[in-house]
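Every protein chain of the complex appears in place save one, which is left out.
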Amino acid sequence: MTQTIIQTSNLYLPTILIPLLPLLGFFINALFGKKLGHTSGWIATAVLFGAFACSLFLFLNLPAGGSETITISNWFYFKNIFVPFAFLIDPLSITMLLVITGIGSLIHLYSLGYMHHDEGFSRFFSYLNLFIFFMLLLVMGNNYLIMFIGWEGVGLCSYLLIGFWFKNQAFNDAAKKAFIMNRIGDLGFIIGMFMMLFYFNSLNFDTVNIGALKLGMGNMTIIYITLFLFVGAMGKSAQLPLYTWLPDAMAGPTPVSALIHAATMVTAGIYMIARSNVLFSLAPHTLDVILIVGTATSLFAAVVGLKQNDIKKVLAYSTVSQLGLMFAALGMGAYESGMFHVVTHAFFKALLFLGAGSVIHAMGGEQDMRNMGGLGKYIKITFATFLIGTVAISGIPPFAGFFSKDEILATAFEHNKVIWGLLSFSSMLTAFYMFRLVYLTFSSSFRGTDEVKHHIHESPATMTMPLIILATCSIIAGFIGLPTILSHTHLFKNYLASVFAQSKLIMPAGHEISHSMEWILVGTAVTLALVSIAFAYQKYVMQKHVPAADEKLKGISKVVANKFYVDEIYNTVFVKPIMLLSDLFLVVVDKLIVDLLVHAIAFITNQIGRALRLLQTGHVGFYMFAMVISMIILLAVQIFVVI
Amino acid sequence: MLTLILLLIPLIASILVLFLKGESVKWFSFFATIIQLIFTFYVYSVFQNKEAAKSLLAINIEWISSPKINFNIALDGMSLLMVFLSNLLMPLIVLAGFNRTQERSHIFYSLVLLMHFALIGVFVSFDGFLYYIFWELALIPIYFISLNWGGVNRSTVTLKFFIYTLAGSLLMLFGFLFLYWNTNLHSLSWFDLTVNHICSCKQGFLFWMFFIAYAIKIPLIPFHTWQPDTYSTAPTQGTMLLSGIMLKMGLYSLLRWLLPIIPNGVAEYTPIAIALCVIGVVYASVIAIMQTDIKKLFAYSSIAHVGLIAAGIFALNMQGIQGGLVQMLAHGINVVGVFYCADIIINRTGNSNINSLGGIRLLAPRFATYFIIIVLGSVALPLTNSFIGEFMLLFGIFEYNSWAAIMAGLTIILGAVYMLRMYQKVMLGDLNENVTVFEDLKWNEELVLATIAILIFVFGIFPKPILELVEPIATEIFKISFVK
Amino acid sequence: MVISQFIFYTLAAFTLLSSLFVVFSKNPIYSVLWLIVCFFTIAGHFVMLNAQFLAVVHIIVYSGAIMVLFLFTVMLLNLNKETEPHKPTLLKFGAVIAGGALFLIVIAAMRSGMPAPYTAPKMSEVGYVKNIGMKLYKDYTLPFEVASILFLSAMIGSVVLAKKERS
Partner (left out) sequence: MENTMQAVPQNWYLLLSTFMFCIGVMGVLLRRNAIIILMCIELMLNAVNLLLVSFSSYAGNAEGQVFVFFIMVVAAAEVAVGLALLVSIYRNIASTDIDILSKMKW
């Protein structure tokens, strides 16, 4: 591993360029952003399109099912462990690359319009570029440590971007919370890495996989490793119980929410598990844990989403819910389905966030749905695209969300009926609150002030263009993974097959469910979605129901609207005690016990000095007596006491 | 010979600077330290050439024949790393004082340079007694620096610091004498002591002699109470010296004079030592969370960081030792950075309470950028210098005991908590009424912070030269000190 | 043989007696005079031990210089009568007992830690002026010179100290 690998591959240059371009963009923006003015945003967008082009090149040129390791240098080493700076290009990373650079560049484009009037324009783009750089490292690394660089790096960028408007301390709190919650997960990740280092002496994906395969199925070591890795994933992908940062993270500018907190960063946990699929397949108990956590998160977030009135918060909870769904898929060993949902979700959730951004832009910063309504008339493009996104997430065929969601539900049905029921219920709720959002925002009449009403306008082309592109993708993206009842070639599955081949060997292959059963499942899912949409329509369009003000809520709905008081519980259970402990340590232990001991020693010495001082009588005769007697004693000791 | 020159440059400079006055004092000190730094690079290049290094770097002259004390100075990878750290930080520390006015600045800088001399001496001496002399010598200048140029309540705080550390040194002196009389070579040369170990029955007792001395200097819980007060009272350059270089003396000494010399004692008491260190990490981090004084906050964070280093060293494995060395360099750079930032803030606002600061980023964006880079460096974000060290240290502890690693790993979380909280309260938010004017960086401040920021990334991205530099000596120490 | 022993005994007796008189004389003048006697006997011992050079130096320095100084001082300060108040009897006993105890303990120490006694050489020539001179001017030149500086400083010091202070 020490010797440098001579790069002959034609993929070398594009691979290097993919992360380097955003990094270059970051430096240009960070150093010269102020001077460049709005040009800086265009540069940032341009480098990303460049990176997207490179990713496309890789996609087209990587032989089917092949993978390529591109080593740049040895980063560091100790003992016999070498950590190279190397990239792994295989179908999985290319999928992520395409999503990140593709959606990333669209969101950059969108931000050009969205952030146009902001003072920190160039700063914003430098952060975005930096984020993309780290995200690319995350998905391209050929070992866990490179992944970890990206992992922490995106956390940093998320911190910087959530707290982008740093004058507002609430935003800063949210940013800090996101970073710290992520770090809790990171600790799990690090411990997982240590265990891998300890048992496999390496962090390279393939070496770890080989080592794990030797240990065999259900080995406790692997279970621990995977559990710790999953803790990392929980932090990054906002799963129970570490999800609370994600709704707060909506404090950042909307493109950030779209890019980081919907399409890319939060799916890093799913990517990581998919990447370590061999490990996870060898640890069935961990998979069960993931399944349970994923399902619970999905359901929990969906319930909370029902009562949110902030347009972005609704989307945030829906993201958490969808992430839970993806984890559930992973937990059932259906890695492709999980990844498939990552891709489709990236499209429609980015679309929804950008659409929400467009709404907020039109409303001049207002985010409360209770003050909106009837916007469909004024901002038609936004409305249309937003509707497409909503339909997609609700799982109505033939939109993208339907296919990926259906695949997961089918797997769940085959795996465990209870899980299937819960997940179906959660997607039903999803359809309901998403349409609640649409109806409250776009239909009926405007509820805000007149001042705002005059201000409402359609967003500029830089913002609508990405919306349209993403909407198109949301419609067609599902076709890369048609269910077996429609087509025999599942393009997406085939593309990723090589990545998950080993897992498929380990895991007992589930028997295919019959076509008729699958038709029934599809029918049920669609019916449920339609029913909840109808219910939403009935409640919010026919009855023109508007959610009540927060203080009027009572009973269970108050609990739900306050997110089950999870933040408050965390505050009293973790934050307050730690603060109390901090004071306790300082005042009691440090000042009282330790310092008192130190001072006590000093005090005792002082007092002894005070007492012994009295021996200094000033009488020379006494001194001489003392001297002679001491001499006698010393000599006597020397002679008679044998040492 | 080269080592001797390395040692003498600061000494000569410290004498010469006494004859200057006014601005020339600072410039002279700055150039002296820069020359020293350049010379260090030359020494490094010589060091790379193993053959030439042997004859050029070591000096061994008999100084006192009975008891046998030699003037034995040399350089190995570990010493060179520490010398490099000192010489790297010294120009920054001197430069940091350029826009401050001190009374009797020629004495101040003379003391700073004398301190530099003593620190280099500690790192290059290979004779126990010589090492002890330099160790104590280092205490004298910093005592006067804090006593004469310190903040409120300085005489009490400085006295506490002085006596505390002196008490530790006394134990160490006793340990050395004990070693001298109880090994059959009757020599305190490092090369003799590492080969010719004292009977393992006496090592347990000796371990505590040395351990307490170093635990006070580092400082480890519960010997740390001198530190927060001293750091917040000493003048900033003094604090930078103390935290950047002087506490590395303790960590360096663990590796140089404790592990290889009394391996059985270390092996016997490692569990206690690691427990102390790990508890210290969590304890200090938790305290730092609620600190409101910015300098004390950094002081506690420093206790947490060095506790981690010490824990990694006591884990007694390669990655722990190597990681400890790498982290010493990283921590030295970062801690100087944070204290300088704190100084800039306190100097401009006259306020060190983080609750009455805020919004500085609005007024001084460049300062804010450097500050966040340094903060991120000290929370060990990947690609910054402390990540690799912290990773290796934690892995070292993990190999020793996984629960200890999880405990120590809490520093990852808690570090982020207190650092970001501090950054948020000081730099972000709207302007506090106490902060109405805040001038952005002056040229010398920018130079210092930019250098530190660059170093943070350079050592984070290219740690290999450092790892290669310390690998041979780390292996050697590991081999000597690993008892099974 | 016998003569040597006889001389030694006589000298030793004189030495001890005179030193006892130094301690117990009431009048300081007598003390000084007894001290002179004592010094002479010691010079005698030196001669017995074949250390002629030292014997001569001893007489010159002690009996010649130091004792004269003492005498001058005693007379200068008018201490020639019995003005000294006595210590309490208890202290006197204490002093004598302490002195005796010290004697016993030193003897005991010498007995317990005694190296093998030197076999008496036939003839010791180390005390001759030539040998001492060689030693002094070859090996101990520097201390010798330093000693002269010490003398000089002592001289200046005593002059300064004894000078009348101008008030």
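Brief remarks follow.
We just call them A, B and C in the order they show up, numbering each chain from 1.
In this section, a residue touches a chain if its C-beta (ideal position, glycine included) is under 8 Å from a C-beta of that chain, and two chains touch if they have at least 3 such contacts.
Just so it is clear, the structure is predicted and the values come from calculations on it, not from any experiment.
Taking the complete complex into account, the chain left out of view touches A, C. The missing chain, though absent from the display, is touched by one residue of A:Asn80, A:Ser516, A:Gln543 or A:Gln616; that residue is A:Gln616. Residues of subunit A in touch with the missing chain: 613-614, 616-621, 624-625, 628. Seen from subunit C, the chain kept out of the figure touches residues 1-2, 4-5, 7-8, 12, 15-16, 19-20, 22-23, 28, 31-32, 35, 38-39, 42, 45-51, 53-54, 57-58, 61-62, 65-66, 69-70, 73-74, 76-77, 79, 84-85, 87, 91-92, 94-96, 98-100, 102-103, 106-107, 110, 117-118, 120-127, 131-132, 135-136, 139-140, 143, 147, 150-151, 153-155, 157-159, 161-162, 164-165.
We adopt the following convention: only the chains that are shown with their structure count from here on.
Closest chain to the protein centre (all Cα atoms averaged), using per-chain Cα means: B. Chain centres were defined as the mean of their Cα atoms; on that basis the chain farthest from subunit C turns out to be A. Subunit A and subunit B have CA centres that are 37 Å apart.
Centre-to-centre separation of subunit A and subunit C, using mean CA positions: 95 Å.
In subunit A, no residue touches two or more other chains. Subunit C meets subunit A in the complex at residues 87, 91, 94-95, 98-99, 101-102, 105-106, 108-109, 112-113.
Looking at the complex, you find that subunit A touches subunit B at residues 74-79, 81, 145, 148-149, 152-153, 156, 159, 163, 166-169, 172-173, 176, 179-180, 183-184, 186-187, 190-191, 194-195, 197-198, 578-579, 581-583, 585-586, 589-590, 594-595, 597-598, 602. Against subunit C, the residues of subunit A that register as touching in their complex are 621, 625, 628-629, 631-632, 635-636, 638-639.
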